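Yeah, one chain of the complex is gone here, protein chain that is, but the others are all in their spots.
On to chain A.
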Amino acid sequence: MAIIAASSVEKIFRQPKRQSGFGGALRSLFSREHTEVRAVDGISFAIEGGEAAGYLGPNGAGKSTMIKMMTGILVPSSGTVEVLGREPHSNRITNAAEIGVVFGQRSQLWWDLPVRDSFDLNRHIYDIPASRFADNLARLTSMLDMAGYIDRPVRQLSLGQRMRAEIAMALLHDPKILFLDEPTIGLDVVAKDVVRKFLAEVNRERGTTIILTTHDLVDIEEICPRLIMVDDGKLLFDGELRHLRTALGSRRRLKLEFGTDPGAITLKTAQLVTDEGLAKHFLLESQQTSILDVLTELGSGHDLKDVKLEEPNIEEVIRTFYQNKPALAGARP
């Protein structure tokens, strides 16, 4: 059963129209003109309990706005959002008791006090029984290797240590859903790896549903089997990451290397994109085309030395997709 359901959700921000220059600034004092910014535009999806879904998109795609609507911070302009069977904004406090939220760029820890004090405050805020709190704290301290700094003031921690503490704090009350807004932003490679492995484990072992927004595809690859991709507030893709390449119409790349230059080669099963003489690069026209199909069509007698088939790099696929949006506007899962 879906524990998060978004149906035709829209969020429109009404912003005063700014005019350039000093005169424009003066005119805008008396102007009532507004522009409407459609941050989330008719998005629908459903997330089952225990799923891990990554919400991916460029800056301004509406990722954080969607998280804010699911956590009850913002009210949708139209459509419905349901989390654990409730409307988050009208049941904000009840909803908050059952979810955990981590903001990558906004700390919830008390800056001047030891990490343990913030954890202890959360025990009272979430009314966590003492024994459960002690068990969870011990488990999270061990899993996230926090013993060395849990009694140090937050201001003395590195960003990686702080992020581990933020995630631990969001999990102390055993939330059913954990929302993370760019949890790996600014972290070094090692810290990112720790966070990703931990989140994947929490999802796998404890069944905590995870929704995270990110710019970083590796977050999705390592934590979330499911990808929800948005741009300009619209849903572009919702499905498994491995299906994204097909959905976006990306093609596999085939490199044929010859002992002697065979001259121009034209094939039905593959399209020539670069001809370097001894090395020729093709794009395979269909997912169903195999190397054998290409080699069969090529035939013998070409002094073929080597064959290399490359899956398109997922980051490249997405970058190409965003760059060629107008041409690929029809691509939908």
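The rule we apply is simple: contacts are C-beta pairs under 8 Å (C-beta built on N, C-alpha and C of every residue); 3 or more make two chains touch, one makes a residue touch a chain; residues count from 1.
In the analysis below, contacts and distances are computed from a predicted model.
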Name of the absent chain as recorded in UniProt (options "Predicted Zn-dependent peptidase", "ABC transporter permease", "Cytochrome c-type biogenesis protein CcmE" or "Lrp/AsnC family transcriptional regulator"): "ABC transporter permease"
Given the contact definition stated above, which residue among A:Leu121, A:Ile185, A:Ala200 or A:Ala279 touches the chain not shown here? A:Leu121
Which is it among A:Arg38, A:Arg92 or A:Lys176 that touches the chain not included here? A:Arg92
Residues on chain A that touch the omitted chain in the whole complex? 13, 64, 68, 71-75, 89, 92-94, 96-97, 99, 101, 103, 105-108, 110-113, 117, 120-121, 124-127, 153
